[in-house]
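The structure appears below as structure tokens.
Every protein chain but one is kept in place in this view of the complex.
Take a look at chain A:
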Amino acid sequence: MNQQSDSNQTHFGYKTVDKDNKASMVAGVFHSVAAKYDLMNDLLSMGIHRIWKRFTIDCSGVRAGHRVLDLAGGTGDLAAKFSRLVGEKGQVVLADINDSMLKVGRDKLRDKGIVGNVDYVQANAECLPFPDNHFDLITIAFGLRNVTDKDKALASMFRVLKPGGRLLVLEFSKPEIEALSKAYDLYSFHVLPKVGQLVVGDAESYKYLAESIRMHPDQDTLKGMMEEVGFEQVTYHNLTGGIVALHRGFKF
């Protein structure tokens, strides 16, 4: 199990903070960046985040009538596509702990005419307000690293997933090549905060982003954490040299 579960302290970027405070500190970050979240994603990833999300959808196996939980769904990139793929008989729940992100996501999807089969729920991933065995698919894209107790969140996801269902975790990870890792560090700690300051007027939030990525478990550790809570056939796929990894696990 993750070491942090045993104490009352956890990481917030490189800082060590009380567990009780992390959620509100993360909320502060996302309240600050919510309005320009999509623009910043495109800018900072040079649009590649769209390819990573597309890969996630291709690995989802989602079909008409499925019930999908897009956890930490942010501004609804995945939910928009899932909404079309599950059709009228299916359901997509866009859940986020942060109400600013949820509002931006809801407005964006409604502006695109995506209504009817999408519900919006403000929820903490550690204690999901859904019945057991409820969803065919759960996705969490770039959200798990912000969760205070990751083991608890994974267990909660396992509980609400139907037998036969799958969890997809898309998250920043550890680059496979040392040279890439160094270039990535340079970009993360020197370019990211500056662009954040320039566009959103908030360098600190993007410093947190870079730090939180480094503190997030690497590919094999996260795989082990998923297996620990009960997921089976857990595999991961490195994207863009391991800068991002997609973990997939099933509940049987």
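By our rule, a contact is a pair of C-beta atoms (placed from the backbone, for glycine too) under 8 Å apart; a residue touches a chain by one contact, two chains touch by 3 or more; residues count from 1.
Quick note on the criterion: contacts and distances are computed from a predicted model.
The protein name that UniProt records for the chain not on display, among "Cation acetate symporter", "Threonine/serine exporter", "Ubiquinone biosynthesis accessory factor UbiJ" or "Peptide/nickel transport system ATP-binding protein", is "Ubiquinone biosynthesis accessory factor UbiJ".
From the set A:L43, A:I57 or A:M215, the residue in touch with the chain omitted from the display is A:I57, counting the whole complex. Mapped onto chain A, the footprint of the missing chain covers residues 48, 50-51, 54-55, 57-59, 61-64, 81, 84-85, 87, 113, 239-240.
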